[in-house]
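Only one protein chain is missing; all other protein chains are in place.
Going in written order, the chains are labelled A, B and C, and every chain counts its residues from 1.
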Amino acid sequence: MAWSYRRQVTFPETDASGRVHFTSVLKWAEEAEHHFLAEKGIAVLTPEGGWPRVGVQCDYRLPFAFGDEFEVELVLAQMGRKSLRWSFRILNGSSDVAAEGEMTTVFVEQGEATEIPQAVRALLDK
Amino acid sequence: MAWSYRRQVTFPETDASGRVHFTSVLKWAEEAEHHFLAEKGIAVLTPEGGWPRVGVQCDYRLPFAFGDEFEVELVLAQMGRKSLRWSFRILNGSSDVAAEGEMTTVFVEQGEATEIPQAVRALLDK
Amino acid sequence: MAWSYRRQVTFPETDASGRVHFTSVLKWAEEAEHHFLAEKGIAVLTPEGGWPRVGVQCDYRLPFAFGDEFEVELVLAQMGRKSLRWSFRILNGSSDVAAEGEMTTVFVEQGEATEIPQAVRALLDK
Partner (left out) sequence: MAWSYRRQVTFPETDASGRVHFTSVLKWAEEAEHHFLAEKGIAVLTPEGGWPRVGVQCDYRLPFAFGDEFEVELVLAQMGRKSLRWSFRILNGSSDVAAEGEMTTVFVEQGEATEIPQAVRALLDK
């Protein structure tokens, strides 16, 4: 089931094309993931590590402009031993799919990819 | 043949993990592409349009820290009717492939994907 | 009277010091101003112009970390003929003043600083 995160485009997220820079859209997907984890009670960043991305992919279909509303629909597509695969869709104010992609994060402790603890798995499953 | 672009990681390109944010690496690939186009004499941004990304993909293998040297190896992998597919590798100071990916840009005029003019094709082929 | 804008620190707003980059705090002040203008019914960005900054100043007293709550207290300190002077305070979750500053924006049309129209003044005064 998709988890939803919404806000508006800020000015520094745009570029001289008059539209949103392509990297801003990827920041939104990460921002949604961080809110998802926080809501589940899972630490996003710890002194020992966190959830860095090892892969991202995104298709851009429709542009966003300053002030536009967007919604990230985030799905935890797959739970691996050390990694999570997220899929996301970014909807515009008319509920059109403006962007769509995936990202894979790994659970890192002490700088090393590490097995996701059972307690964290349980929280993700809830 | 790969075209090369080099510089050092700046401070705002890092995040609280102590490493480079994943979107900075994608900005480097775009920055390399812009330098490539400029060197060929091709306009990157015009009042009427430019070369927005319609797809990006990246795998991250090794992290970068503030001040690290990096090199983008950029290859124009495919020239379509209205689009260009670029592949890139980001090397660290030890020439290890730290990141690797692709991006597809479209030629846009008046807000519409447009056939790449023959003159531009000729410059890309040079 | 101070106008208030609140949200949480996002990950890309931090840097490798583990804290928020100094420019992120200035983006928050601008973001608050944009929300203020939008709420008053004043266009922030138009095809002909907008409200670029001609001066900013900020003192930083306490750091912010990823996920911290912050509140921007924004005051329209002075309305000039072509410019607005804003003062702002950024409060942390304990309501301490973590940063404090000013910014001056000018009303721009066709690339030129222009007298602020009477209708806009009326909206600002409301």
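The working rule: a contact is a pair of C-beta atoms (placed from the backbone, for glycine too) under 8 Å apart; a residue touches a chain by one contact, two chains touch by 3 or more.
Keep in mind the model is a prediction, meaning the values are calculated, not measured.
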Which of A:A38, A:A65 or A:M79 contacts the chain that the document leaves out: A:A65
Touching residue (missing chain; options C:A43, C:V56 or C:V75): C:V56
Residue numbers in chain C that touch the chain omitted from display: 16-17, 19, 22-23, 26-27, 30, 45, 50, 52-61, 63
Residues in chain B touching the chain absent from view: 10-12, 27, 30-31, 34, 38, 44-45, 66-67
Residues from chain A at the interface with the omitted partner, ascending: 11-12, 14-19, 21, 23, 65-66
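The definition used in the following text is that only the chains that are shown with their structure count from here on.
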Centroid distance [mean C-alpha coordinates] between chain C and chain B, Å: 33
Two or more partner chains touched - positions in chain C: 11-12, 66
